[in-house]
Structures are given as structure tokens and as C-alpha cells.
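Just below is one structure, and these are the notes that go with it.
The complex appears here minus one protein chain, its other protein chains still in place.
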Amino acid sequence: MNPANRRDILKYSAAAAASTLSFPALNLAHAQGGPLKIGLITPLSGPQEFIGSYVKNGAEIAVDQINKAGGILGRQVALEIRDDKANPAAALAAARELLGAGINLHTGGISSAVVLALIPVMQQENGVFMTCGAGTEKMNHENYSPHLFRPGDAPDARGRAQARLMATKYPQITRWTGLIPDHEYGRTMWGIFVDGLLEFYPALTGKKPEILDPILLPYGVSDYRNSITQALRQQADGVYNATYGGDAITMFQQARGFGLMQRYKVVCDAANEFLVARGMKQQLPPHWTGMHYYAEANKGNAMSERFVADYLTKTKDPEPLGWAAEAHASIYALAKAIEKGKSTDTKSVIAHLKGLTWDTVTGPRTLRAEDNQAIKDVELVYIEPAATDKGYRVAQYQKVEGKSVLLPASPGKKLVLRTA
Amino acid sequence: MMFADVLTLLVNSLTWAMATFLVAAGLTLIFGTLHILNFSHGGFFMIGAYAAYSLTQALGGSESMAMYLFGALAGGAVVAVLGLAVDRLVLRRLGGVDDAYVLIATYALLLVCEGSTKLIWGLNYRSVMPPSVLDGAWVAGHAVIPKMSLFIIACGIAVFVAMEYFLNRTSSGRLVKAIAVDAWMARLLGVNVRLVYTATVAIGFALAGLAGGLLLANQTLSPSLASGFVIQAFGVIIIGGMGSVSGAFLGSILLGLIDAVGQWVLPSLPGLPFFIAMTLILLLRPQGLMGRRH
Partner (left out) sequence: MHASLFVGSHLRRDLAILLTLALALAGLLVPHLLNRGLIFIVGMVWINAVFGLSFNLLFGTSGVLSFGQAMFYAAGAYAAAVFTQQLGWPLLPSLLIAAVTGGVLAMCIGFVALRRSEGVYFSILTLAFAELVHLLVANTSFLGKNDGLSALPRPRLSVGAWELDLSQGDMFYYCIVVVSVVLIALLRWVTGSGFGRALQAIRQDPERAEFLGIPVQRYRWMVFTLAGATTAAAGSLVAPWAQIVTPELAHWSNSTNPILYTLLGGSAYFWGPVLGAVTLSAVFYATRTLVGLSDLVTGMLLLLVVLALPGGMLGVLSRWTRRDSPRNETQEPKP
């Protein structure tokens, strides 16, 4: 064999070894008394990039506002931002890196898989994580850990608030069905909505709701026509849609061809905020949907007005979607907990987050000590098509009191729901 | 099952089938002639859709059928030009290279398509409505047949007929077929094979772009449009026979029906019949229903 080749291979292996040894240079330095660092781990590429960008902007605005007001404990705050690509392995790498560098407080996490993956790490490496809108209910139930907090809407509060609203506004509509994506999130949202229907219709109208078998939409396809046809045959009066994002828009688009949504007396959407409205504009079927945050519903709240103004300045977007507000709220919660305990130490922060009441863009919220879930009022809006450039407008909105719909805490146990 | 249900099921299956065929037509043409499986075909389909969208938006919207069709043709033209560039820069260099590298290069191209789309058009979801003449549906008792569905079926059939005519009735088309069978012999007979290859690539890509424009109102316009159709198109051309346009046509109809029946019979495992069919064909008759062994 060529001696030159062998020399090269030795050279190369030495270089490889040397380069691994030089990694310490990449170690993040953090000086005591330097900036207070908070980790932001959220999707900034890949399919969930769109929502992740709202989280990033919301968090950055919160940090700017806090810094202008003097920072936390006299220190300026800085975000260490990492892209989790909505995939657990990338999120884990990012979390472990930040934890290893001494950054123990994190926020972000809108993907359920990411949140579930981070639970053991936060426990092991003694960190704190706040989710800005992940859909999984497991983090406050069977997968509960004191290190994870949900400062925003609980999935069960949202779905039950929607059911309660339906019972209040549409007492005559008792025949309900669902358009449910065939995966965990979809099934859970439907289960929660049904639980709400079964409690609130008898309680508020005296009538028992008739719950039809929901239409399960295949996940990961772009043609829903057969499911839509099935839905047509059902002849329900009210429908609950749990499809999400791009899939929801495709479904609504194709359903329009069949005139499906026009056959229902009311359409209730789980969590699409303005996504479907912005996509479809004038062609939108009028529908109720849940928002993590709706600016109009919070007029008069100084923090909310300031948030909208800052968001407009920063991104030229006049309508920050809910996830930005959740990120904003999570930073403020961390700030208050740190100030209260006069320390960024995990144990102290957890102790002060539990039971914390703090001001947010949606008003005051309280983090339940038993299961780390926030008690927050649910914001629901009714969107209609409009003959404007925007294409849609909010015709009415409602705040449903969180306390009246949130299910009791059951950390460590699976969520138990009523069934028909 | 009532007649109305069967009719609706049939129409839905055909709609899916023709939508998939529109995407798969260009893919199978390029494979048949150049023996290159273009992983990035879905990416160019997406770019065609976005191009059609931007153009029609700039010119006042696609409410009229004429505008909608113009957008689709423009999308096809734009992507055809891109195809020529891709041919020059990428495909020509992959001439004598192992099949594996070709697949990987075209996969890389798909990533480039997706990244560029996000960069140019951003991440927002957009939704385009069918032209107003295609709004609504024909209702016959329990059967509901959206006009858009019939439009898509018509498009698919039109493209199929056009391609069959081109390949079988015109001399240039027959030349393409001849080269697909034996390029070496064609070269010996004085045919400018390189030119025909380039033209085929242009046509194949044009079909991708055209499909993007025609199907603009069928689903959400988002950067993940590409990956949605990739696997479907592959399945269809494999079952039909890689390289055969009529095979792709038949394959898509067959798969559409299998999928619809599958959703009826086995709703808890969506997509399973599709992959089982694909697997079975690859095992029992790898050249597909109408393909020939290479």
C-alpha cells in the first residue's frame, strides 16, 4: 500500500482526535452577574416553522420589555435560541447543551413529541421548561413532572370551554359530530369536547346531546373527499373540527366543493386561530375557533396593548397569533418567579412558579401547584367572511372563565373523560 | 350500498386518481426516456403551483376559468425553463453515474426546491379557490358531485389523451419512444439523442408545473406540498410501469379505487392498501402493469 496514503490516514485521525479535544473552546461561557440567560427551544425550520416564528417573536418582545424595565434582579436578560425542528432528538441535543452550559430555565416547545421527550431530561439535569402551546395533555397527567409547566390554555379547558359556549349559544343544536384527524391529538381533543357536551348541555339546557360517531380523517394525506362524503351522509347539526394548520385548510377547501360546512348549523374549530381564515379569506365558512390570545378581547389591558404595539413594530404584523402571547406570558412568569425567590436556582424557581399568580396579556393567570397547569380564561372568537382586503372579520368573541371548565388536577394519572 | 354512494365513491376515487396522474405523468415520461427517477418532481410541481398563484394574483385573481388555465400554463412554462436549467447543470453530469447517485442528487434537488420556496414565498399557508364556474356541486339525490372534481378528472383525461397522441401519433413522439427503448441504436441512426433528452426533460418538467397550476385549488398551498405527492406519484408509476404513460393512467385509477375501498373496509390503517399494492406489484411484476423490463 502507498506509504503516502497511510501517512495521510494517520494525519487525518490525529486531526480528528485533535479537533474533538478542541471542543471545549465551544463551551458556552457564562459569568456570574453577566446576562441572565433563558433558553428558547422551538421549531425554527421544518413543518412547524410558521408557528415557531410566533413563539420566537413573542419571547423576544417579552425579554426586550423586561430589559427596558431594568431586567430581572438587576441583570439584563438574554435568550439562547435553538431550533428543535419539531423533532425530539434535535430538541434533546439543544436542551442538554443549554443545560450543560448552566442555562436551567427554558421555554418554547410547541410540539407534543418534543415536550414529552424533554420531561426526563429536565428531571435528570435539573432544569425548568415551559411549553408555549403543545397539545398533549399527558404532561399534566400521566407524564407529570414538577419541572414542566404549562402557562397557557390546557387542552381540556379549551375543548370544554368550546362545548360550554355551544351549550350557551346554541341550546337547540344537540346533534354533534366531529371531523377528527386520526391521531392522538385529534382523538384527545374530540374526547374532551364530548366530555364538555355531556356535562354542559344537560346542565345548561336540560337536554341530552346526541353524539354521532366522529369522522376520522386519514392523517398525512392531501385528499379528504371520501371522509367528507361520509360526513355528508351523517346529517349532524353541529360539527367540531380538530384538523390543524395546512391540513385544516385543505379539508375546508375540499369540503367547500361539496357544500359540507353549509349543511351544519354551527361549525366549531378547535385550535386554528386565524390560520384557516387567512388562508381562505372570503371563501371561509363562518366558524367559532379558540385562540390562545385575541387582542380585541383584551383591550383595556395595558400589557396587551403594549404587546400588540411592540409586535407591530418588530414584525410589521398587526395580528400576533396566540402562540406569541403564550411565549410572552411564559417569560413573564419566569421573571416573576425568579424575582420572588431572588434566585435562578431550579428548586427556587419551581417553588415560586407553583401557585404563582402573574399578569399576562390575557389578564392575571395562576399556575396550579398540584399539576403545573395555568388557570386561564379561554378566548373564543366567531369568524365570518368579509368583503374587505383582509377577507374575514371577527363578528363576536367570548371569554369563558377558566375555572369553570378546567378539569380538576390529576397529576400522575391519565385524563379521565365522560363518554357517551 | 346505494347507487348514489357508489357513484360518489367512484367520482372521489377518480378525482384522486387523476390528480395523482397529473403529477405522475411527467415523472414517468422522464424515467422512461432518461432512466432517471426524479425525486424532485414533487418540488417542481410545487414551484409550478406557486408560480401560477403569484402570476394570477398579480393579474387580478383566478376567478375566471381563463385566468385559472392561463396560470396553469404559465406555471408549466416557468417550470419547463427551470427544467432546462436543471438538465444543463445537474442531469447531464449524471449520465454515466450509478443509479444511486442519481436518486440522491434528485433528492438533494428536492431539498433545494423546498428551501427556495420558503425563501421566496415564505411560510404562510395560502388557499386558492376554484374559478367561480367550478364552484359548487351537482346534487342528484344522495350523490354530491363537486364541479371541481369533474374538472380535475377532465384535466387528467385531457393530459393523457394529449400525451398518448404525442407519443404514438407524432414523429417526434415516436422518436422519444424509440430512444427510450434503444438510445444506442437511435444514435447510430443519426438521431440527436441529447436534443431529444433535453426536450423530454422540458416536457416532463412542464407537465409537473402544469399539474401544479391545475391542482392549485385542490389543496393548501404551502412549502410542504412537494412531499405530499412524492410517494403517491411513485406508487402510481410503479404499479403502472415506470416509463409508461398509459400505465400511470391505469395505475392511478386502480390505486384510487383500492384506496377508497381500503378506507371503507380498513379505516384504522389509512394508506395500508396503497403500500401493500405497491409492494405486491414490485414483487410479482416489477415492471408494472404496462412497463417493460430494462
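For clarity, chains are labelled A and B in written order, and residue numbers in each chain start from 1.
Note that a contact is a pair of C-beta atoms (placed from the backbone, for glycine too) under 8 Å apart; a residue touches a chain by one contact, two chains touch by 3 or more.
Just so it is clear, the structure is predicted and the values come from calculations on it, not from any experiment.
K.L.:
For a quick check of understanding: of A:Ala101, A:Ile375 or A:Ala409, which residue touches the chain that isn't displayed?
P.N.:
A:Ala101
K.L.:
For the chain not shown, which residue from B:Val112, B:Ile157 or B:Ala183 touches it across the whole complex?
P.N.:
The one listed residue touching the chain not shown is B:Val112.
K.L.:
Touching the missing chain, which residues of subunit B?
P.N.:
Against the missing chain, subunit B presents residues 37, 90, 93-94, 97-101, 103-105, 107-112, 114-116, 118-119, 231, 234-235, 238, 268-272, 275-276, 278-279, 282-284, 286, 294.
K.L.:
By the contact definition given up top, give the residues of subunit A that touch the hidden chain.
P.N.:
So the residues of subunit A touching the unseen chain are 1-2, 4-6, 8-9, 12-13, 16-17, 20-21, 23-24, 26-28, 44-46, 49, 81-83, 85, 87-89, 92-101, 112-113, 116-117, 119-121, 124-125, 136, 138, 143, 183-185, 219.
Here, only the chains that are shown with their structure count from here on.
K.L.:
Where on subunit A is subunit B touching in the complex?
P.N.:
Result: residues 47, 49-50, 53, 182, 216, 218-223, 225-227, 229, 232-233, 245-247, 249-250, 252-254, 256-259, 275, 278-281, 283 of subunit A touch subunit B.
K.L.:
Touching subunit A in the complex: which residues of subunit B?
P.N.:
Per the touch definition, subunit B meets subunit A at residues 5, 8-9, 12, 15-16, 19, 118, 123-127, 129-130, 135-137, 142, 144, 146-149, 217-220, 222, 224, 228-229, 260, 263-264, 267-268, 270-271.
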